[in-house]
Every structure is written in C-alpha cells, then in structure tokens.
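Note that one protein chain is taken out, while the other chains of the complex remain in position.
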Amino acid sequence: MNGSTATLLISCPDQKGLVAKIANFIYSNGGNIIHADQHTDFSAGLFLTRLEWQLDGFNLPKPMIEPAFAAIAKPLDAVWSLHFSDVTPRIAIWVTKQNHCLLDLLWRQQAKEIAAEIPLMISNHKQLQPIAEQFGIDFHHIPITKETKLEQEAKQLELLRHYNIDLVVLAKYMQILSPEFVEKFPHVINIHHSFLPAFPGANPYQRAYERGVKIIGATAHYVTADLDEGPIIEQDVERISHRDTVGDLIRKGKDLERMVLARAVRLHLQNRVLVYENKTVVFT
Amino acid sequence: MNGSTATLLISCPDQKGLVAKIANFIYSNGGNIIHADQHTDFSAGLFLTRLEWQLDGFNLPKPMIEPAFAAIAKPLDAVWSLHFSDVTPRIAIWVTKQNHCLLDLLWRQQAKEIAAEIPLMISNHKQLQPIAEQFGIDFHHIPITKETKLEQEAKQLELLRHYNIDLVVLAKYMQILSPEFVEKFPHVINIHHSFLPAFPGANPYQRAYERGVKIIGATAHYVTADLDEGPIIEQDVERISHRDTVGDLIRKGKDLERMVLARAVRLHLQNRVLVYENKTVVFT
Amino acid sequence: MNGSTATLLISCPDQKGLVAKIANFIYSNGGNIIHADQHTDFSAGLFLTRLEWQLDGFNLPKPMIEPAFAAIAKPLDAVWSLHFSDVTPRIAIWVTKQNHCLLDLLWRQQAKEIAAEIPLMISNHKQLQPIAEQFGIDFHHIPITKETKLEQEAKQLELLRHYNIDLVVLAKYMQILSPEFVEKFPHVINIHHSFLPAFPGANPYQRAYERGVKIIGATAHYVTADLDEGPIIEQDVERISHRDTVGDLIRKGKDLERMVLARAVRLHLQNRVLVYENKTVVFT
Partner (left out) sequence: MNGSTATLLISCPDQKGLVAKIANFIYSNGGNIIHADQHTDFSAGLFLTRLEWQLDGFNLPKPMIEPAFAAIAKPLDAVWSLHFSDVTPRIAIWVTKQNHCLLDLLWRQQAKEIAAEIPLMISNHKQLQPIAEQFGIDFHHIPITKETKLEQEAKQLELLRHYNIDLVVLAKYMQILSPEFVEKFPHVINIHHSFLPAFPGANPYQRAYERGVKIIGATAHYVTADLDEGPIIEQDVERISHRDTVGDLIRKGKDLERMVLARAVRLHLQNRVLVYENKTVVFT
C-alpha cells in the first residue's frame, strides 16, 4: 500500500451499472483499487462514490487521467473531482484570540496526522502572532470593522490567491464571512461551539447553561452564506451536569472543538467528504 | 441499609451553616444519613440539597418529621419536600399509538427498576388498550379535538384525582397539554424525540435528516406551559451517518427515547431531581 | 427500492479488478446495485465485499444465480454466500432465567426491526415458559448437568434441525456450549455482560465493581470453542461511578446487553457481517 494514489469523488443521478462502469475504467487501465465506497440517496435519486487506487502500475499518466475520465463522466451527468495523494494541499488557518484549535492543528500537522502545508495565518487580532512565528508561518493581521469588512475581505482573498491556498480553516475566527467572500472562496471549514442546530450564533455555552441542557456539543461545517447553516461534516458531544458553570462548559467545549475540527479537516483533506443538498456524505 | 428511609429535598438562599443545621436536625434525632448531596449555584445565590436517612432508629415518628423540620426551614426561607420510601408513588402513563416507551416502562416496573404503581393509562387512541389489559391497568380512551380539548382535559384531571396519581408520564403522547392543565397538575414528564433545544415541535427526525446532523438525541423534561421548553431532566444521543434514512433515525431514536424516559422517571421517583429557574439539579 | 433483493457476501485473496468483475456480473445481468461496500485487509491480503441488488429486472432467475456466480467465484478462490431478502431466517432463542434480552428481541420482531421468524425457545429452566406461550413460541425445557450435557446437546441439535433453525441467539443462556456442538451448529450469537476481553467468564459485574472501573460494557460475539473468545460483532459501554453498587451495574448492564445483542442480531440477519481470522467486518 505504499506509493501515490489517485482518488475520484463522484456524484451523479442514480442508474444501473455505475459501479461497474467506474470500476472498469480503473481496472481496464491497470489500476488497483484500495478503497471504494458508495452511497445511494434514493429519495434524491443520487449516487455518490469515492474510489482510491494506486498510481503505481496504472497505465494512464497522471495528466491523462482527468480527460480520460471526463469522457466517462459526461454521459453520466456526473459532478466529480480528481485528487492525487502526492499533491499536498495548502491550508490557511484563521484565528482570533483563542489558541486551542490552532495549537491542536499545528501539533497534528507535525505528527503527520494532517497531511497539509500551513503557510498562512490570518487574524483580526495580534495575540497569536507569536505562535505563527514559532512555527514559521506567515502571519497577517487583518482587523475587521463593519466599515472595513469588504475591503479587508478583498485583502484576505488576495492572500489566499498569493499563497495558493486550497482550504481555509476557521479555528475560532470570531468574524462572519460575507456571502460574497464565500462565493469567491467556498472551501472554508468552521468550528461552531454548539451542537447545531441548537444554539447557532453568539454565546452558545452561556445559552446552553441557561437552558439547562445535560449534554453540550461542537460542530464542524462548511461555511455558506447562511450563518451556522452550512453542511455539517462532524459533531461530537460531552455530558455535563448542574455542577458545571459556564466556565466549565467553555473548558470542556474547547476539547470538543479541537477534536471535532481536527477530524473534519482530516476527513476533508483525505477527500472523504461529498456535499449535496446542504448535507455531507462522509466516507470513513 | 435495609428498612425505610426518609428523603428531604431542600432549596433555599445560600448562607453559612446550612449543611450543619440540616445535618444536625437528623443527627440530633438519631437518624443515620445514608445519602447526602448538595449544590450551590453561586450566580443564583441558591443552595440545594438532598438528604436521605434511615427511619429505623429515628426518634421522631413519621407524622412528626414534617412539622419538626418546618420549624427549621422557615427561617431559612426554604422550599422543601419530604418523601418516605415506603410510600409507593402512583403513575399514570399517557400514550397515543407507539408502544415502545410504554412497554419499556412496564417491563422496568415488573423488574423493580421503577418503584411505582401504574393503575392508569390514558390515550387519545385505542391501539394500546390490549397492553393495558394484559398488564391489568385501567385504560381510558379520551380522544382529543381542538373543540373538545378543554372538556377532555377536565376528564383527564378528574381521572388523575380519582386514581390518586402523583406523576403523569407522557410516553409518546402526541398531544399538547394546555397551560391550564399544567398549572393544575404540574407533575408531568415528557419524552421529546430530539436533542432539545434542537428540533422542538413536530417531526424532529425528518428535520434532523434534512439538516444532515451527525448525531441525534432524545430529551426527557418536565412539561410547562411552553412547548418543549420545560426543565430538562435527562438527554442522550446516538451517532448517525449518511447511510441512515429517516426510518433508521426513527428506529434508533426509539431506543434513545425509551432509555432517556426511563432514566428520568426513575430519577424523579427516587426524589433526585430539584427544579429552579427552569433547570434541574439531578443528584445521581 | 421496493421488491426483493439478493445479497452477496464474498471474501477472497486481494487482486486487481475484483470490484469490476463482481459489479460486471450484476450489471451484465441487468441488476441494479442498491448497496455495495468493500474492505481490503492489506496485512491479511484479503478482499471482502457485500453487494445487494434488486431482483426486479434481474435477468437470471433466482435458482440460476448461485451456479452463475460460482463460475466467477471459483477462479478468485472466493468464500461466498448468497442471500435473498424474501427468505425469512428462522431463529431459536435460548435463555435461562433473565428475561430482558428475550423480551427486547420479541418486541423488536413485532416492531419489524428484526426480520426473522422465532419458532423455538430452549431453556435450562422453566421460568420463562409463560413468555413463550404468550408469544406463541414452542418452548423446550432442557436442563443441563455435567453428566447430561452431551445427550442434552444432541436433543438441542435435533430441535434445531426439526425447526429448521438458521441462527441460535443466546439471550442470557448461562451455559457453555461444547466445542462439539459449536462445530455442528456454528451460527450462534452470544451476549456477554462485559467489555471483552475484560472480565471473560463468570460474574463480570462483580469483578468490574471490585476492580473499580469507570466504564462497563457488553459484547455480542459469535460463539466458538473458546469461551468468550469468538469474533466480536458489536460492543457498547456506559459510564459508572463510585456511587454505583454491583446491583446498579447489573441494572445498567441489562440495558447495554439488550441494545448490543439486538444490534448484533439485526446486523447478522441483514447479512452485514463477514468473519475472518476470528474478527468481523461489519458493513453498516
């Protein structure tokens, strides 16, 4: 199982023979499938699949795979993407003042749990700049006010282009992205500190405390134009009791947040997440 | 640890010496405390406690305990209640058509996990009448329409009085109780088939499916005038995936519902739940 | 997605083209795959797959599918089995004195969560005979002593043959099956009341209490000649504390046991479990 692999993520209208057709494409070119997973949403009439195969021994050279598969995908009316394991994705981490999610991601990258380069950090505050320096990451301080938001977002987009960023991870970035930003750069994962759809928006732990829930949660999701309404990638929860103050909820929530965000980023980077109808299929 | 016990549930404004004063009341009368638990909510300035002691060897006869403690409670401005383990509470179970929570409660009562008598079942439909007959429980069919609701609730209240009911358990009773009913009979536990405050109201599983959550839940709470807004006693959750249809959510949810409802009813019957500010303290 | 389906469970040495070959078999005969899942264990060099397709529109008549696929499976050196959703499996439930797993399975069968007939109950005691009668199930009382074990097992095997049983579910049957029995009838699922491999054998809750663990569990597994060492199908756990007595552990454990056993039986009946090297692949 050494060597590079290619991964296809495909969704298309359901019809007979899809598994056979796609598997044949790989097999007929000498590929060895190492992971194949599929899902049919019968109510949506949609077939979704993820196939990963070894490039070693595959007859098509890498640049030829995309056009070759396009010929198969077109009559299937498929939406699809192709990924190579030897192309390392580039992440920008955006933060505000809290460091727990940031440090967790950086540790996981160093431990090779997250296969990505992290060349860029953006923050609306300066508190976490020393961490960027310690890890050798370029840090850009871009404060946001109501008045400057649009022009600052233009700067942010320019930085994403300049650093050739594939994915933005909002690691407790306490600002809302404008719909225009999300339209221009849709690959953004956010961690929300509640078990969505409970407690969207501000101060979820305070509100969870006031409501007297017995379990709190965290939610990682793709960012869309609607606040905290994007497709959910991963959630997790933790039991609490009347003994827990709001401070305890925040403390326990930090552990949830970093675990859930890290899992979501890892799943995304391994090309295990497909989105449709504002939901995700996660091929674990 | 054999023999009957008495349990005091107390909440009062926090002040110095509360633990000592209350413990002294029991000790000075020869009582042996077998469980004591307390909680102070500093933001609310409230002290809450539960004390259970053996009646065997206690110097005060049972009818004298309440007036004796009243003298202590009054200067503390305490809200309190006294319970004896040899007085078996009486439950009415209300259902509609689904039997899983009902059967679960009946099994647990037979297995002595739930220490209560269940002399009465009320339903707005007739489907579950055979179960009532099988278990020797009186069954009253009280259909509800918008027009008849008030007069039917009067009948229900009359039945609760007639059967001397201490607690109503809504075991998937798919009708909303009027605020007037709840005011007249406030001891009602409901099971809601979602992780409140997510998905209150109708069709929570359908909505959880559409939102694409990765975890579903169930919530047992006391019923108040505000639908699905009462104090939460117990919650639990279960992980789901894109492979789960709405039908799977309903099936998995049934297991959550019966577990969570049974735990809440047991906690209530053991006098482990105190309510304040629309929240619960659960002394487990 | 209505109508009957066929399901293939296959394991074979890993090689290129397996997904394509098997999918082609179904597609070339006009079948519509509704579920396909596969797993490669690279250390074992083994490929395992589960394919389910609609019989409606499939060109091969049911009796022809097995021989047709045999021709494909042979050169792959595959171990495989074929199942039809319109053939209802037949279960025998074996019990001793505890009724919680039994009642849970019976309720799930009536609720159509478990698609099986249950014509036979066997017990080494008579306590649960009334439940068999209530549900219209034949009950056979087969007491076991050291001296009579072998001849009684012969009677049990004869009953399994007579009732045409596909699966034995040990729903808290507190006797050990002999290796000879298991060899003759290998389709047996047991529920063990601990988180295996912790606390195999007798009195797991007592031992968990004495060890002071903070979490208890239950394990459903296929029965093999080695006690509590068979392939694990499903496990679950529950948090406990110092407040829990052995009696509390037993009570909480009952809920774990019935959930875990029911899930394992359901997974088996849906042909989602493949066994190799004393482990299971569970295609959920």
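For clarity, chains are labelled A, B and C in written order, and residue numbers in each chain start from 1.
The rule is simple: contacts are C-beta pairs under 8 Å (C-beta built on N, C-alpha and C of every residue); 3 or more make two chains touch, one makes a residue touch a chain.
Note that the structure is predicted; figures quoted are calculated from it, not measured.
**Q** For the chain that was dropped from the view, give me its touching partners among the shown chains.
**A** A, B, C
**Q** Thinking of the whole complex, not just what is shown, which of B:Q38, B:S85, B:T245 or B:N278 touches the missing chain?
**A** In the full complex, the listed residue that touches the missing chain is B:Q38.
**Q** Just to verify: which one of A:E66, A:E113, A:D138 or A:D166 makes contact with the chain not shown?
**A** That would be A:E113, which touches the missing chain.
**Q** State which residues belonging to chain B touch the missing partner chain.
**A** Listed in rising order, the touching residues are 1, 16-21, 23-24, 26-28, 30-38, 40, 42, 239.
**Q** Taking the full complex into account, what residues of chain C touch the chain not shown?
**A** 39, 41, 43, 195-199, 210-215, 217, 231-237, 241-243, 245, 277-282, 284
**Q** Which chain A residues touch the hidden chain?
**A** Against the missing chain, chain A presents residues 100, 103, 107, 111, 113, 241, 243, 251, 254-255, 259, 284.
Heads up, the rule we're going with is that only the chains that are shown with their structure count from here on.
**Q** Pick same or different for copies chain A and chain B, depending on whether their interface residues overlap by over half.
**A** same
**Q** How many degrees of rotation map chain A onto its copy chain C on CA atoms, rounded to the nearest 5?
**A** The two chains, chain A and chain C, differ by a rotation of 180 degrees.
**Q** I'd like to verify one number: the distance from the centre of chain A to the centre of chain C, where each centre is the average of its C-alpha atoms, in whole angstrom.
**A** Averaging C-alpha atoms per chain gives centres 37 Å apart.
**Q** Note the residues in chain B that touch 2 or more other chains, in rising order.
**A** Expected reply: 241, 243, 284.
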